[in-house]
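Note that this is a trimmed complex: some chains were dropped, and none of the rest were shifted.
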Amino acid sequence: MKIRPLSDRVIVRRVEEERTSPGGIVIPDTAAEKPMRGEVLAVGNGKTLDNGQVRALQVKVGDKVLFGKYAGTEVKIDGEEIVVMREDDIMAVLED
Amino acid sequence: MKIRPLSDRVIVRRVEEERTSPGGIVIPDTAAEKPMRGEVLAVGNGKTLDNGQVRALQVKVGDKVLFGKYAGTEVKIDGEEIVVMREDDIMAVLED
Amino acid sequence: MKIRPLSDRVIVRRVEEERTSPGGIVIPDTAAEKPMRGEVLAVGNGKTLDNGQVRALQVKVGDKVLFGKYAGTEVKIDGEEIVVMREDDIMAVLED
């Protein structure tokens, strides 16, 4: 199933960060805070401004992004957990 | 009876998702959270922008859509339960 | 007495829905929730947009409309109870 976000919404798949305690022990994810990184899976066609003009999004599919811990809504589609958020919830793009 | 939503409102019929517990037992719907998927039954003629221009909606009748758990108002028309929401409450369109 | 609503306001007369309990007994209206349907009695001359342009209303006298349970203000004029609401409180027009 394909999911097409509306307007300025973006579909993001969270990327789990490896967490190691000072003593070198890997902390299983449920014991740690949820990560704030993800990969963009789909983007909307843009936000309609007050003058009727549509502004395309700045992020694109495949971008690694940083977002707030409580950004967006979590949804399960075909067994996979994704997050639907507005582009404005994305703070930055991470580049290698 | 036909229901014609005003402006940027959309009429949606919820689609029940099948829910199966880990042990394979189907959970009757009243025991589970309400689904967030639906099918668009009718759309308004668009939102009037500040400059007087009318912007047509992005979703159309028949679209399968994803929306927030608390989006819109539930109404019973001719014995059928529908949800009237604003297009902005719709997060994404689901395509096969 | 004639009542002429200002701007984007609409005068609506509630239409009582018949309510029958599963066993076929008609529930008197005071024992049930207030209906959300009504008939438009009068409409304002439109909303003045920020650019000074006046936008006419979408509903017209005689329309059967659906509105939120807590929309508008109830007023008694000449012994009749009416509701004064903004057009934006009207969710949809019901057509036969």
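Letters A, B and C mark the chains as written, and numbering starts fresh at 1 in each.
One rule holds for everything that comes next: a residue touches a chain if its C-beta (ideal position, glycine included) is under 8 Å from a C-beta of that chain, and two chains touch if they have at least 3 such contacts.
It should be emphasised that the depicted structure is a prediction, and the values quoted were computed from it without experimental measurement.
Colleague: Could you work out how many identical chains the complete complex has, if 3 are displayed?
Modeller: 7
By our rule, only the chains that are shown with their structure count from here on.
Colleague: Averaged over CA atoms, how far is the centre of subunit A from the centre of subunit C? Could you give it in whole Å?
Modeller: Roughly 42 Å separates the two chain centres.
Colleague: Give the residues of subunit A that touch two or more other chains, as numbers and ranges in rising order.
Modeller: Subunit A, residues with two or more chain partners: not present.
Colleague: Can you name the residues of subunit B that touch subunit A in the complex?
Modeller: Interface residues on subunit B, with respect to subunit A: 36, 49-51, 53, 55, 58-59, 66, 68, 87-88, 90-96.
Colleague: Quick one: in the complex, what on subunit B touches subunit C?
Modeller: Per the touch definition, subunit B meets subunit C at residues 1-7, 9, 11, 42, 45, 48, 50-52, 73, 75, 77, 84.
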